[in-house]
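I'd like to ask you about the structure that follows.
Missing here: one protein chain of the complex. Every other protein chain is in place.
As written, the chain order gives the labels A, B, C, D, E and F, with residue 1 at the start of each chain.
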Amino acid sequence: MQQRPLDVLGSSENKRILIQIKKGDKIVGVLKAFDSHLNIWLDDAEVKSPDGQVEKLGTVLVRGDNIILISPSP
Amino acid sequence: MQQRPLDVLGSSENKRILIQIKKGDKIVGVLKAFDSHLNIWLDDAEVKSPDGQVEKLGTVLVRGDNIILISPSP
Amino acid sequence: MQQRPLDVLGSSENKRILIQIKKGDKIVGVLKAFDSHLNIWLDDAEVKSPDGQVEKLGTVLVRGDNIILISPSP
Amino acid sequence: MQQRPLDVLGSSENKRILIQIKKGDKIVGVLKAFDSHLNIWLDDAEVKSPDGQVEKLGTVLVRGDNIILISPSP
Amino acid sequence: MQQRPLDVLGSSENKRILIQIKKGDKIVGVLKAFDSHLNIWLDDAEVKSPDGQVEKLGTVLVRGDNIILISPSP
Amino acid sequence: MQQRPLDVLGSSENKRILIQIKKGDKIVGVLKAFDSHLNIWLDDAEVKSPDGQVEKLGTVLVRGDNIILISPSP
Partner (left out) sequence: MQQRPLDVLGSSENKRILIQIKKGDKIVGVLKAFDSHLNIWLDDAEVKSPDGQVEKLGTVLVRGDNIILISPSP
């Protein structure tokens, strides 16, 4: 198994990804950069709260320790 | 005891595994890669919430600190 | 992907940013400095609690581990 | 005191152990491997939830940070 | 951005600062020393609980991991 | 102050100690070994839950991060 799990994000540069965070929200945006802690820089980001509300935030930096999972193909 | 516990995942490459996470959800998918933090890359993943709902997510990266246990033979 | 996610803050020096913290509050202020833990120094900061209350705090240092996300363009 | 606490697991290789986890569940299985984080590989594992339900899981990898205590002689 | 965020505390030596902690309390006192974890030594400290109670504690050492934010100019 | 706090456990080898854990339980047993994380190996251990129930567990390994305090002389 010579791939590393974070390699899966490498092919998603400049594509939309979905992030589920521990608080329950989902964040969708265009992946610009990430690091080994899973700190994520997104452009054109929206936050969807569990009650369905959507907040447009533009560029965001998500701190990696909040993340449950990331789906490169939402 | 010369084996290490994460070796148990080595033989599950490209096979379906079950991940139980702290939030209560179960995630099933095909193991593509993992690292020492238990960050996991799955393909063909589904998330099953405690109330029985199933969400198909395709490829996902699960951040290791959310994981309670992994079962290579669900 | 040669950028790092925290680079997104570099261009926000002396500009207003929005910080969402785990407790539910939002903090808005002028970014003066940050580090790799996302410890953040803001000037002219206001804290908005979930019930809509606003508290003006002036200069603040936010400890990075409280942060969910940062939006450089609130 | 020249022994180290994790030495207590060394003599339990291939024997059944009991793991109590923070979520309230108990996991019983045959110890195959462990590391310094208390990541544990069990075979023939069963998870007993606080309400008495038992789930047979076969082989499991338990992430060490979930563990309260391990009893080598359940 | 050549300043570091903790530099903001350097100019507050021997001045009163306000600390908001995760439990909800606010601690006010005279800053005597701090370190990179945000462990803080205060003199003449008071703890104000969310219900308005004030407890005078004199000298205190606050463990940094409890801190949400510090305001050098309360 | 040339002693280190964990030295207090050194003189308790083969003696009964009391451990209070974050979940509310108290664990009493004979100290066999400990390390710098406060991982503790006890023999003849009993777990007392807050409602007064006592469970005899024999030998246990307690993961250090669960511990609030240890009393060498219960």
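Just so we're on the same page, a residue touches a chain if its C-beta (ideal position, glycine included) is under 8 Å from a C-beta of that chain, and two chains touch if they have at least 3 such contacts.
Keep in mind the model is a prediction, meaning the values are calculated, not measured.
Undergrad: Please give every residue of subunit F in contact with the chain that is not shown.
TA: 1, 3-9, 18, 22, 38, 64-65, 67-73
Undergrad: If the missing chain were put back, which residues of subunit E would it touch?
TA: Contacting residues on subunit E, toward the hidden partner: 10, 13, 21, 23, 27, 32-35, 39-41, 45, 47, 57-63, 65-66.
Just so we're on the same page, only the chains that are shown with their structure count from here on.
Undergrad: Does the complex stay in one piece without subunit A, or which separate groups appear?
TA: Ignoring subunit A, the remaining chains break into B, D, F | C, E.
Undergrad: Tell me the rotation angle, 0 to 180 degrees, that brings the C-alpha atoms of subunit D onto subunit F, to the nearest 5.
TA: An angle of 50 degrees brings one copy onto the other.
Undergrad: Just how far, in Å, is the C-alpha centre of subunit D from the one of subunit B?
TA: Averaging C-alpha atoms per chain gives centres 18 Å apart.
Undergrad: Where the centres are mean C-alpha positions, what is the separation of subunit B from subunit E, in Å?
TA: 42
Undergrad: Identify all positions of subunit C at which a residue touches two or more other chains, and write them in rising order.
TA: 65
Undergrad: So what shape is it, when you link every pair of chains that touch: line, ring, star, complete or other?
TA: line
Undergrad: Please give all chain pairs that are in touch with each other.
TA: A-B, A-C, B-D, C-E, D-F
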